[in-house]
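In this view, the complex is presented without one of its protein chains, the others remaining in place.
Up next, chain A:
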């Protein structure tokens, strides 16, 4: 599903250049649930941004579902993001003046799905995250966990190939974190490929594979026994 070869990325910081990713080789098969771990500054967020086509790599190859991702125009990148990827952010990034249902329907809007169908789909995904009764509420009327569940519904609404979650539990307490992870696990059970960036060990162990990043290189890549979040909920 995802294949990257010898990926390099550096940022210019004034006159200095900060080499963040120093040759990453990495493959994700369909249906995997991968945790990307590392301390801050290890390059895990940069990697996720490049995977999410939010940022470009300096060198190396990136293939997503057999499509080489290289030198994309803004418009093309937007199309690919919409088609291939669903994003889940640490700070939820819901649009605050749109109701839960409208937020979920937004990626579908950019896919030019007709309004009615959009609403139906949004309701379907809200139901899956257990928030159907909150469909008409604004994000400000929802709790943190609920917001993240709306964000997950939004990420899934466009039926992407890969879900990218950047510290999805970073802003939540542990009980809510487990609820969110439980949801992510269930989505993964249905065969969706998910990448989770986290720095929390317990969250990482709820995935099926952990990739450790340190100073811009992968230092460890292991399959783990998945800890089900259900038992903590």
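Assume contacts are C-beta pairs under 8 Å (C-beta built on N, C-alpha and C of every residue); 3 or more make two chains touch, one makes a residue touch a chain; residues count from 1.
We take it that contacts and distances are computed from a predicted model.
**Q** Can you tell which of "FtsX-like permease family protein", "Cytochrome ubiquinol oxidase subunit I", "Phenylacetate-CoA oxygenase subunit PaaB" or "TAT-variant-translocated molybdopterin oxidoreductase" UniProt lists for the chain that's not drawn?
**A** "FtsX-like permease family protein"
**Q** Of the residues A:18, A:67, A:95 or A:219, I need the one that contacts the missing chain.
**A** A:95
**Q** One chain is left out of this view; which of A:25, A:63, A:111 or A:226 touches it in the full complex?
**A** Residue touching the chain left out of view: A:111.
**Q** For the chain not shown, which residue from A:81, A:121, A:147 or A:212 touches it across the whole complex?
**A** Touches the omitted chain: A:81.
**Q** Which one, A:44, A:121 or A:154, makes contact with the chain that was left out?
**A** A:154
**Q** Which parts of chain A are in contact with the chain that was left out?
**A** With respect to the unshown chain, the touching residues of chain A are 49, 52, 54-55, 74-75, 78-79, 81-83, 87, 89, 91, 93, 95, 97-98, 102, 106-107, 109-111, 115, 154, 158.
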